[in-house]
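The complex is shown incomplete by one protein chain, all other protein chains being positioned as in the whole.
Let's look at chain A:
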Amino acid sequence: MFLWLSKTSTAPSCRSVKSPPPHSVKMSSRPELQAPPEIFYDDVEARKYTSSSRIVGIQAELSERALELLALPDDDVPRLLLDIGCGSGLSGETISEHGHEWIGLDISKSMLDVALEREADGDLILGDMGQGLGIRPGVIDGAISISAVQWLCNADKSCHEPRLRLKAFFGSLYRCLGRGARAVFQLYPENNAQRELILSYAMRAGFAGGVVIDYPHSSKKRKEYLVLTCGPPSMSTTTPNAKGEDENICSDDDDDDDDGSEDEENQTVCISDRHRPRKKQRITKKGKTKSWVLQKKEKMRSKGNVVPPDSKYTARKRKARF
C-alpha cells in the first residue's frame, strides 16, 4: 500500500492498476482504464474493434491526417514507415494506400491475428513499445502511431515504471529513425500533466516538435497529434498548423501563476462598465445581418462542422415577390 502511494505521489499522471477505477467511466470511453492492452484487446474485443465501421472510419481519418503531418517528401518513392500500436492494421491500410511499406508493432496477439486475417501488407511484430523497439539504427523513414502512446503512462505490472518505459520507447525510436525523419503520434492524454510527461520524455530523447490540436473548440472532433522530428530545432522542425484553429487560444493552465498580476487587473470592474446599457446586442428588426451569419458560420467551422462555403448568395435578402 505504501509503495503504491509513493508511486502515485511522485507521478501524478501515472495510474496504477491497483487504484479503483473511476465509477463514472463508460464502457468505451477509456480502454486504458480497464485493463492492460494485451488483455483488453482479446479475441472478442479485437474482432469487435475491426468490425465496427465507425472505428474503421475514425482510424482511417486519423491515419490520413497523421500521414499528412508526417510530411514525407512528395517524390513517389515508397518509404519504410513504422506503425506503433498497429492493432489490426487499420492504420497500415492507409499507409499502403499511399504506396509506402510499413512495419507494424503491437502488444496484442489477438489484434495481430486479425491483421493477418485481413491480409495486411506490412510486416507484423509482436512486441511491447515500452521495452524499446529493437530496430537497427537509421532504417525507418517515419513513424506513426494512432491512439497508442497514452498506454505507456499506465503501470500495468509491478515491474512497470511509466517514466522508464517512456524513456526506453522514445530513446529507441530516436535511434531507429533516420536523420530528419518525423514521428506523428495521435494520442488521447488523460490530462495536462500526462501530456507534458509524454512531451518532456520525447524532448529528453532528443526530439524537437510539439503538439498539434485539431478542432480545439469541438469536444467531439478535437484530436491531438504529437509531431516530433529527429534532430535539433530549426525552421523545418516547426510544428504544422492545426485544422479548425483561428488563433492560439489554447492557454496553458500552468501559466496561471505567472499571469496572476495581469488577471487581477482584468478582474477589477471599471465604474464605467456599471452604467453600460444591458441589451447592447439586440437583433435589429431587419433580421439577421450578413456579418452575423458569417460570424456564426465561422464559429461552426471552428467546431469542425460541415458548413457550406461563403458566396455572394450568403445571407442575401430574397426579392419581395418571393
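Everything below uses one rule, namely that contacts are C-beta pairs under 8 Å (C-beta built on N, C-alpha and C of every residue); 3 or more make two chains touch, one makes a residue touch a chain; residues count from 1.
The rule is simple: contacts and distances are computed from a predicted model.
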item	value
Name per UniProt, for the chain absent here [options: "Proteasome subunit beta", "LSM complex subunit LSM3", "Trm112p-like protein" or "LSM complex subunit LSm2"]	"Trm112p-like protein"
Options A:35, A:55, A:71 or A:125, residue touching the unrepresented chain	A:125
Which residue of A:46, A:90 or A:112 touches the chain not shown here	A:112
Absent chain, residues of chain A that touch it	76-80, 101, 103, 107, 109, 112-113, 116, 123-128, 131, 134-139, 141, 157, 159, 178
